[in-house]
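Following this message is one structure expressed as structure tokens.
The block that comes next holds chain A.
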Amino acid sequence: MRREAGGSTQLARMISELGKPADIMASADYKVIDKGLIPAHADWNILFASNQLVLCYTDQSKFAAEINAKNWYEVLARPGVVWGHSDPNLDPCGYRSLMVIQLAEKFHNQPGLYDRLIANRPEANVRPKSVELVSLLKTGNMDYAWEYQSVARQHDLKYIQLDDHINLGNYKFDPFYAQAQVKVTGHAPGTWTTQTGQSSTYGVALVKNAPNRKVAILFLEYLLDPAGGLKILEDMGQPTITPSQVVSDAVLKALPGNLPALVEVKK
Partner candidate 1 sequence: MIAVEDVCVQLPGFTLDAVSFRVGASEFFTILGPTGSGKTLILESIAGLVPITSGRILIGGRDMTDLPPERRGIGIVYQDQALFPHLSVARNIRYGLRYWPRAADREEKISQLIQRLNLDHLLDRAIINLSGGERQRVALARALVVAPEILLLDEPLSALDPNFREEIRYLLKSLHHETGITVLMVTHDFAEAHFLATRTAVISAGRIEQVGPVVEVFNRPISPSVATFVGMKNIFEARFENGMARAGPLALPLAGPVDSACRFITLRPEDIRIYSASTGAKENASNSFIGLVTRIDHQGIFCDVWVRSDGLLWQVMLPTSQLMEKNIAEGCEVRLQVPPEKIHVM
Partner candidate 2 sequence: MRRIDPFHTLAAVCTLLVVGFIVFPLLEMIRQPTAADLKASLADADVRQAIWLSISTSGTAALISFVFGTPFAYLLARRDFKGKRFIESVVDLPIMIPHPVIGIAILSLAGRQHWIGRVATDLGVRVMGSLTGIVIVLTFVGLPFYINTVKNGIEAIPRRLENVSRSLGATAFGTFRRVTLPLAWRSMIVGMILCMARAVSEFGAVVIVAYHPMTAPVMIYERFTAYGLRYSQPVAVWLIFVCLGLFLMLRWLNPAGRTRA
């Protein structure tokens, strides 16, 4: 089995515009599949996992003994604390980090919180890929960084878990999440698009005209099995949607193989 990793948006474009051969596409943002692949290159989308943002740190971080879910936004504002996130223009985790802060401002009723925290985060603390933040934390070059919970657990980092209202992890709170908006660069320097807050829900789809369709279906059956793939994801720290979901009965009926038995309909 061959695996290719990359930014979801970019990969969807490669399949749809460049005709790159693929059997299965999975994305950290199911909307990428909805917008980019359906209906020309995929018929359906199964939501199978989620993730939430957490604030990671190590025992060498400043104020590590003190920080908790109630005072983190005050600690991050303290002078001398080095905290960062990934580049919003290149990595969804980046703009999601900023959204969490915006939501925290509203949820915890802290006017001006976002501006205060950004003021304490020089550009040097922004990195192109969020995984770089992990090594910065581990070498002690950074005190706090925003990451997905799965990444935090896989790298044995300490982390603060946040309320569902602000952690972008629970799709029930999508209306609340939608209050957050971040401007990111578009296709050319000087152009911008706006990203609106929503939960990180992972989708997986079978690409139309997949060269290895039969085997791909077998793989999906394994992936979506609560005792199989989903369990592995959970063990690795990735919260899953068990059982996995599709948006309508019509979609359920269209699923090939044993897949209908493994999913349920949630509108």
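Definition applied: a residue touches a chain if its C-beta (ideal position, glycine included) is under 8 Å from a C-beta of that chain, and two chains touch if they have at least 3 such contacts; residues count from 1.
Behind the choice of candidates: all candidates are chains of the complex that A comes from, given by their letters.
If you're wondering where the values come from, they're calculated on a predicted model, not measured in any experiment.
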Complex check, chain A vs 1 or 2: touching candidate is 2
Per the touch rule above, chain A residues touching candidate 2 in the complex are 58, 60-61, 82, 89-90, 122-128, 132, 135-136, 138-142, 185, 187-189
